[in-house]
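This is the structure I want to talk about, given as structure tokens.
With one protein chain withheld, the remaining protein chains of the complex are depicted in position.
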Amino acid sequence: MDFLDIVSSMLLLAGVFFGFSGAVGLFRFPDFFTRVHAASVTDSIAAILIIGGLLLQTSFDLNTAKLVFILLFLLVTSPTASHALAKSARHGGLLTLAESSSQDKQESAK
Amino acid sequence: MLEQHLAALPIILPLIAAPIALILGRTVLSWGFATLVSGLAFILSWQLLSAALSEGVISYAVGGWAPPWGIELRVDAANAFVLLAVTAISTLVLVYSKESIEKEVKVANHALFYTAHLLCLAGLSGILITGDAFNLFVFLEISSLATYTLVSLASDRRCLTAAFRYLVMGTIGATFILIGVGLLYMKTGTLNMMDLAVRIDAYDSSRTINTGLAFIMVGVSIKLALFPLHMWLPPAYTHAPSAVTAFLASTATKVAVYVMIRFIFTVFGIDHVFVDMGMGLILMVLAVVAIFKCSYMATVQSNVKTILAYSSVAQIGYMILGLSLVSVAGLMASMIHIFNHALMKGALFMAVGAVFYRVGSVDIKAFAGLGRKMPLTMAAFTIAGLSIIGVPLTAGFVSKWYLVTAALEQGNWIVAALVLIGSLFAIIYIGRVLEAAYFQKLPESRKSENIKEVSWLMLVPMWVIVIANIYFGIDTSLTTEAASSASEWLFQTNNMLENSALENNVSEANVQEVSS
Amino acid sequence: MSFIFDYYNYWIVVFLMMAGFYIVISANNLVKKIVGLNIFQTSVFMLYISMGKVTGGTAPIVVEGVTQYSNPLPHVLILTAIVVGVATTAVGLSLIVRIKQAYGTVEENEFENKDDAI
Amino acid sequence: MAEFIDLVLLAMLALTALRIIFLKDLFAVVMLFGIYSFLSALIFVNLDAVDVAFTEASVGAGISTVLMLVTLAMTGRKEKQSTHSTLLPLFVVLVTGAALIYGTLDMPPFGHPDNPVHQHVAPRYIEESPKEVGLPNMVTSVLASYRGFDTLGETVVVFSALIGVLSLLGVRRKKKKDLESGLETHSVLHVVSKIIIPLVILFALYVQFHGDFGPGGGFQAGVIAAAAFILYALVLGLPKAFAVVGPKFLQWMASFGVLLYASVGLYSMYKGGHFLDYNKLAADPIAGQHYGIIIIELGVGITVFAVMLNIFYAFGSQAERSNVQ
């Protein structure tokens, strides 16, 4: 395994680790907004690392261009999508954990 | 230049005309263009029938590739005969629909109506002529999608739920055919029907092929509304615009009956379908139940179009009955009934459409006293009704006659008796309408609306079909000669498959080389 | 063990067909019927594609040094079938929109009382 | 390794289908249907069906899910409990399932190279098509040349879907008063969409003309181009999208696409060959095949683009009207 392979496998493993942490965060976090944060942050970093690892595998040709295009596309669209989702959730009247717990307290206090 | 492409033109012509009809946009233009194209298709199919009768089979390899690799169009006496009926009815319905749809379809949708009609015609002629199993599925989808559009064009809101139910059941039927073709392809590796027939006979009986056969049969019987799977037909034919019902009732289900005949005789072979799988008994029982149940249902309906819709399902029962007799005479009776039934139903639905055009409703009460007010329309309805009952000197009598003789030829007098009893029901439901028309007086409410005869543009096509009804009742040369040569040819291909399969079994190895 | 791998694909395809078919028949909402129809058709596509697969063969695009290709014919058939499926879905959904405007509901059990026999 | 991935993906697919059966919230059903289409497209990639995965992802997951969402926006999200019992459907399904299982008993095993499917018609496509038609992508050469009539039939199916939707929903010009704009509060989406829409159209053109050498072709390119315009209509609202590409123009384009395809066939008939015989198109048969395939792929791409976009316009103008009420 020459030097390039070692670096690319390291990148791949790091990317997979972050993807996995995002998935666990998505599954275990209590309310929606924390889950959005967990999912979108790790999405971007996992994409960068995995595609970076794959980039080292290819000699410079059409596939490299495609990989770079996918990376740029993901980096532009997935944060936008998460932002738009959180914004429309906010519009839709979804309360964060803190707000909903304080709201429960007011009802119980009444 | 034309004869060389005679097999492909009846499909290509309407296919190309449809987008042009959409571009033309204005009603009169697209109507004229559609009628012209349909007339041309009729002339072409006439030449095709005469060529098929003289030369036997015409094969046309689309794209220049030899059959098992490219797609092949196969025209023989059987499908040219049905194609003639389809194109004739389509031309007459198009002439009729100019005025009929003014009362039933929004003006904005008139150009779309003619485009959908041309697409349906292209799909039906594609199903008839193609020799490739998957191509048949594609053309089936074209005609089905065009039919769902046509049914949903009516102004009554119930046509929407009827079209939706027809779409769901039609798609399930088409997907069953796709599964069946897939299973056959899995075992044989080819899609061309003739090639399929040769390779299926190489396997004496494999479970996958039998399942494929079963799925294709169920899929096709959904499309032709065989008894248990007919629930989509009555609401669809009742609530569709009258011009659409006239076209569909005469052609759509008949083409599906032809597809069943083609699969049984040229692809699977009679002994595989009727002897190994015992389909003959199943089809006969379903046909008889269809005849009685649906004829009875017809007698209790209040809406005349529903009466005729249930009568159509019963008549399809007659065709399947002829098919299930597994004899040259039985098949001939079915082929003749396909042609004659198209004539009968076309005239009946056009007459009902004319009544709807004038009176605005097709309930049996709407027919009260119309005998005097709309004499020509009701006379057409009477003659076509007699033809359904099977009174001598009409086309209906001819097809019933051949059906009964085919049954008696096999000594199966029970079936013959059932056929005759079936037509008793026909007397009841046709009689109810005629009684309302001639023996009841016009109710006062309608006296003021001076109901007069419909314009000649609707009457001429109606009476052309009625005269054809009578003509083919008397001079049966064309229909019997075409039908008998068709059934002989179908049986002959079946026997040819049998003996070609025999020498195949001797050397299993050369099955691959048979056609490559 | 290898027997399972031989027919695993086909058993899952049959299961999916029956799931889609069940949804179409038992669904009360018309949109869910269309979803069931799509599931039923997609599983038929999988039957065709898993027929054409050759283990060890690659996709039917010619690349030097590769001789074993999967069968291209089922892919062509399924390309056609997918677009046919979408066309039927589009017409079905537009019918549902019109039914909603005409009847005010898309639940199958609510049609009967709105009209005489459907 | 490929079998293992295949195993896991099919298991996920079965779970999704099961979950869809028991879901009552229709919005969740449509979202899971989106996942179902994505998963099946992924399985097609794993089974070496690259063009099919391309089409299933773009047409199956893209257009169907968007149209279902628009329909749901108008028809409401809750499915009511059905009154009639589930015994009859279960019985019918079990009978059909048993027939299918019976059918699989002596099916050729999955993946064996000596299955009958690979013996009869396919070997010629694999060996001769690069020589006879001259394209590396065998699927495109079979789709366009050997079975070109199927593809013409399919383009007409797409065209008849447009006729159906137009006759039912009919696209009407928007009046100024109920100017329903898209997601105007999402300014971030506006900026991002303006950036990526040109990229997507460029990608669609790449897919259109790259169909001969790699995965791609007319259908996929038409849908991706339509997806770009749908994104524009979603974010900036239908009136702006009507201004860019009007529904009337799209109907002309759809008809033009089908006629372009059919005229290639007529021209080859005029030149003496059978219908859709590309060898006659040019002096050298291989060049004729190339011209024929490029033109009909263009015809297919134009038709699919015009039909998919026009169908979305018809649905969108209905949804906008109902949201405004």
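Each chain gets a letter, A, B, C and D, in the order it is written, and its residues are counted from 1.
The working rule: a contact is a pair of C-beta atoms (placed from the backbone, for glycine too) under 8 Å apart; a residue touches a chain by one contact, two chains touch by 3 or more.
Criterion: contacts and distances are computed from a predicted model.
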item	value
Chain left out of the displayed complex - its UniProt protein name, from "pH regulation protein F", "Ferredoxin", "glycine dehydrogenase (aminomethyl-transferring)" or "Cytochrome c oxidase assembly protein CtaG"	"pH regulation protein F"
Omitted chain's touching partners, listed by label	A, C, D
Which residue of D:89, D:216, D:265 or D:301 touches the chain not shown here	D:216
Per the touch definition above, residue among D:227, D:258 or D:295 touching the missing chain	D:227
Positions on chain D where the hidden chain makes contact	1-2, 4-5, 8-9, 12, 15-16, 19, 25, 27-28, 31-32, 34-35, 38, 41-42, 45-46, 50, 53-54, 57-58, 61-62, 65-66, 69-70, 72-73, 77-78, 182-183, 186, 189, 193, 196, 200, 203, 207, 210, 214-216, 220, 224, 227, 230-231, 234-235, 319
Missing-partner contacts on chain C, residue numbers	58-59, 61, 63
Residue numbers in chain A that touch the chain omitted from display	1, 5, 8-9, 12-13, 15-16, 19-20, 22-24, 26-27, 32, 35-36, 39, 43, 46-47, 50-51, 53-54, 57-58, 62-63, 66-67, 69-70, 73-74, 77-78, 80-82, 84-85, 88-89, 91-94
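Here is the rule we go by: only the chains that are shown with their structure count from here on.
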item	value
Distance between the centres, which are taken as Cα means, of chain D and chain A, whole angstrom	29
Inter-chain centre distance, chain C versus chain D - centres from mean C-alpha coordinates, in Å	13
Touching two or more other chains - residues of chain D	100, 104, 107, 115, 117-118, 121-122, 125, 147, 150, 153-154, 157, 160-161, 164, 168
Chain D to chain A touching residues, read off their complex	183, 185-186, 188-189, 192, 195-196, 199
Touching residues (chain side chain B, partner chain C) in the complex	134, 137-138, 141, 145, 148-149, 152, 157-158, 160-165, 167-168, 171-172, 175, 178-179, 182, 185-186, 191, 235
Interface residues, chain B side, partner chain D - complex	5, 8, 12, 15-16, 18-20, 22-23, 60-65, 68-71, 108-109, 112-113, 115-116, 119, 122, 126, 132, 134-135, 138-139, 141-142, 145-146, 148-149, 152-153, 179, 183, 185-191, 199, 206-208, 210-212, 214-215, 512, 515-516
